[in-house]
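Every protein chain of the complex appears in place save one, which is left out.
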Amino acid sequence: MDGQNQYFISTKRIETLVDGIFAIAMTLLVLSIKLPDNSGLWTDSMVWGILWGQATNLFIYALSFYILATLWINHHRVFDQLKIADHGFWWITVLWLLLIALVPFSTYLMGDFGNTTPAALFFQANMFLIGIVSLLNRWYVIENKLADKIYKPETVKQIYLINLVFPVSALIGMSIAFISPPWSPIVYLFSPLIIIYLQRQL
Amino acid sequence: MDGQNQYFISTKRIETLVDGIFAIAMTLLVLSIKLPDNSGLWTDSMVWGILWGQATNLFIYALSFYILATLWINHHRVFDQLKIADHGFWWITVLWLLLIALVPFSTYLMGDFGNTTPAALFFQANMFLIGIVSLLNRWYVIENKLADKIYKPETVKQIYLINLVFPVSALIGMSIAFISPPWSPIVYLFSPLIIIYLQRQL
Amino acid sequence: MDGQNQYFISTKRIETLVDGIFAIAMTLLVLSIKLPDNSGLWTDSMVWGILWGQATNLFIYALSFYILATLWINHHRVFDQLKIADHGFWWITVLWLLLIALVPFSTYLMGDFGNTTPAALFFQANMFLIGIVSLLNRWYVIENKLADKIYKPETVKQIYLINLVFPVSALIGMSIAFISPPWSPIVYLFSPLIIIYLQRQL
Partner (left out) sequence: MDGQNQYFISTKRIETLVDGIFAIAMTLLVLSIKLPDNSGLWTDSMVWGILWGQATNLFIYALSFYILATLWINHHRVFDQLKIADHGFWWITVLWLLLIALVPFSTYLMGDFGNTTPAALFFQANMFLIGIVSLLNRWYVIENKLADKIYKPETVKQIYLINLVFPVSALIGMSIAFISPPWSPIVYLFSPLIIIYLQRQL
């Protein structure tokens, strides 16, 4: 507090906060699958109807879970090599977490109104912004030498390429949202595979 | 990021995420016990009626809590002996967590529509898939030698046997679901005991 | 997994799970304070009315938060001196956590139906059971010598005395619940003070 080190933040505690927010966001996703009030009598076929009616919500739940898992594992890499965190890094992370914590809402929106363009655009915009802030985060760490190693120029290029997969996917998803909104999240079935493929080449 | 170790993931952080998701899923279970709006006047006997009407939900809450605790303690063993985690292990764990985070939903469904076959089948299918993915997880760890010890063939057999208790219980539960849906979760009163018994023999 | 140590569980990870469940239960308590739908126009005096109508819920929120904090700090002591955890300890802890995770429900019930005897009795029964399981937990740790020190007989007596404060408070609370249900949780304003006083004498 008096002059030294005040500018730096323990990466361990940011990590705990990040993990907590991811765990909660991932678990809250399940609330996108909804049930009616259980007042009245329900027959088997009526309950089959409820479950069938929630099939899209179940699919979008699984997809968002998979997206958040991809983001977490990608972020894990950044932290693994992080030597130190400063206020700039912290505030970029806060912005990123704010967008991560918004994913359950986007998922509920997509689950319930996924056949409309605005819902699909909102979902994709959420992902696009997450991707952009991830990219910013990576750029900030490299620019300010916060990592514990110096990256070769090719590696830096590859890192940026990996972090472009999400924003580009979101842009493709946005285009699809105008034609067929419920199909637009399909792009994220492929983006994690591309990310893993690119990471292998590092 | 540049060539070495990139393929491996810190088991410590996966552990934190797993613990977070379990803690939240276990606590969210309580939302399966519901209360009506408190508008209007309520007499003592009306409130006794509400509580009595939630008796099944309270029971299914306790049972799901107990199931998740069993799954957690079983998973704890895997991690205890895990030397290293790779991408295969991570994605199997993600699939497993996706199914774990679905348990609150299955519990709400069972609590409210537990006297119908589809609700009971959904609940059992959730448990069946969790069991199968646990088994896959164990097989993957053994096959890829991610544990910090080499298992004797008898131990491997025993481990697989332990991880078959859940899928088999679920299959029995599914059969019961066709005859008497609300009684089908009863199978899980016994499966943890069988697991503990088998683990003692290891 | 093959013969040694299998019976013991890392206390560190149980700790993480306990902390997670407490953090979530404490935060979910806030959902006991409710707001109406914001459809329609609301004047200042109407919103003052809403807030005033939630005064009891706000009070019961604060009280339950304070109770959970007392339970957490008391539990923290057990873990601090815990050398090792076995299956018996684990399952007692699971039962305890199941009752802890039920506190948000008891709080919602007390907040909304707190002027009826059944609601107040349910709340007190929840606290009574938590107290009994805490006592059981303490007894188990002492009996099985899981702590890292040997307690003097006077200390053991004092520990049991401390852990009797909660069950006794609950019994007093239950008696009050028959006369004046909304005042019954008042007992918990004093029990943490008694616990702290008794701990000082250790």
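As written, the chains take the letters A, B and C, and residue 1 is the first residue of each chain.
Criterion: contacts are C-beta pairs under 8 Å (C-beta built on N, C-alpha and C of every residue); 3 or more make two chains touch, one makes a residue touch a chain.
Remember, it's a predicted structure, so these values are computed and weren't measured experimentally.
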Identified contact with the non-displayed chain, of A:S10, A:T43 or A:S180: A:S10
Hidden partner interface residues of chain C, rising order: 15-16, 19-20, 22-24, 26-30, 33, 35, 38, 42-44, 46-48, 50-51, 61-62, 65-66, 69, 72-73, 76-77, 79-81, 149, 151-152, 155, 159, 196, 199-200, 202
For chain A, the residues touching the chain missing from this view: 1-3, 6-7, 9-10, 13, 16-17, 19-21, 23-25, 28, 87, 90-91, 94, 97-98, 101-102, 104-105, 108-109, 112-113, 116-119, 122
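Following the convention adopted for this analysis, only the chains that are shown with their structure count from here on.
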Copy-to-copy rotation for chain B and chain C - C-alpha atoms, rounded to a multiple of 5°: 90
Label of the chain whose CA centroid is most distant from the centroid of chain C: A
Chain B-chain C separation of Cα centroids, rounded to whole Å: 25
Approximate Å spacing (C-alpha centroids) for the pair chain A, chain C: 35
Sites on chain C at which at least two other chains make contact: none
